[in-house]
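Structure incoming, see below.
With one protein chain withheld, the remaining protein chains of the complex are depicted in position.
On to chain A.
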Amino acid sequence: MSTNQPAPSPTTLIRIAQLHKSYKLIDADGNTIENPVLQNINLIIEKGEFVAIMGHSGSGKSTLMNILGCLDTPTSGDYWLENQNVAMLSNDALARLRNRYIGFVFQGFNLLNRMTALDNVAVPLLYAGENRASSRQQAMEQLRRTGLEKFAMHHPNQLSGGQQQRVAISRALINQPPLILADEPTGNLDTQTSQEIMTLFEQLNREQGITIVLVTHENDIAAYARRLILIKDGSIVYDGDQALENVPDPVV
């Protein structure tokens, strides 16, 4: 743990300081070696930002995403989310944090196939301790806002990719989290649907002030974000605006 805890700032959502992440591997000789994935990451994300994280596969961007999402913990360094030091929290506290503060949108949608769209959207409310009736009601309102109310009783396998992703976004929004983490959200979608989804993200960011952090390797998708972070070999090599001529190593 570092000692230089910053003064709590009301506008800062995410603050990462000297973060390292490494995995232990066993080499051919049977020796345990540290495989560094992220090295000395320092990052501040303010509330209301729209950030795209780009990088080759294996660059460590997914690991960073997992740590941001409190799904994984750093090997060393600090991560404050809403001024809470994530490294200090128990598993159950992390679960609560994910439930209240973070909405996840995945490349593969990750809906629960056994449930209707409505129930999928309602699940985070149930885990937050809401009763079933009120959860369903709120989930229905959320689906209406996303224009999916007529698919409420459909199962995910009865929906198109774009519809599934909109259900997933509805689920991510249901607890009104300040942060949405989207890991290649358009990776499984065609161009037109991708644009629709990205427009939805842009809208959420602009109209509701929700902070969006997006991982992608497509430039035109990253272009929806206002801030670009490039990761290479576990380090941030670029962090700035979208003027692509400034980007040292364009990814596509």
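Here is the rule we go by: a contact is a pair of C-beta atoms (placed from the backbone, for glycine too) under 8 Å apart; a residue touches a chain by one contact, two chains touch by 3 or more; residues count from 1.
Everything that follows uses one rule, which is that contacts and distances are computed from a predicted model.
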Omitted chain per UniProt, picking from "Carbon monoxide dehydrogenase", "NADH-quinone oxidoreductase subunit H", "Putative ABC transport system permease protein" or "Outer membrane beta-barrel protein", is "Putative ABC transport system permease protein"
Touching the hidden chain, out of A:43, A:87 or A:123, is A:123
Of the listed residues A:12, A:39, A:83 or A:110, which contacts the missing chain in the full complex? A:110
Decide which residue listed in A:27, A:92 or A:207 touches the omitted chain of the complex. A:92
Over the whole complex, note the residues of chain A touching the chain we left out. 66, 69, 71-72, 91-92, 95-96, 98-100, 104, 110-112, 114-115, 123-124, 127-128, 171, 175
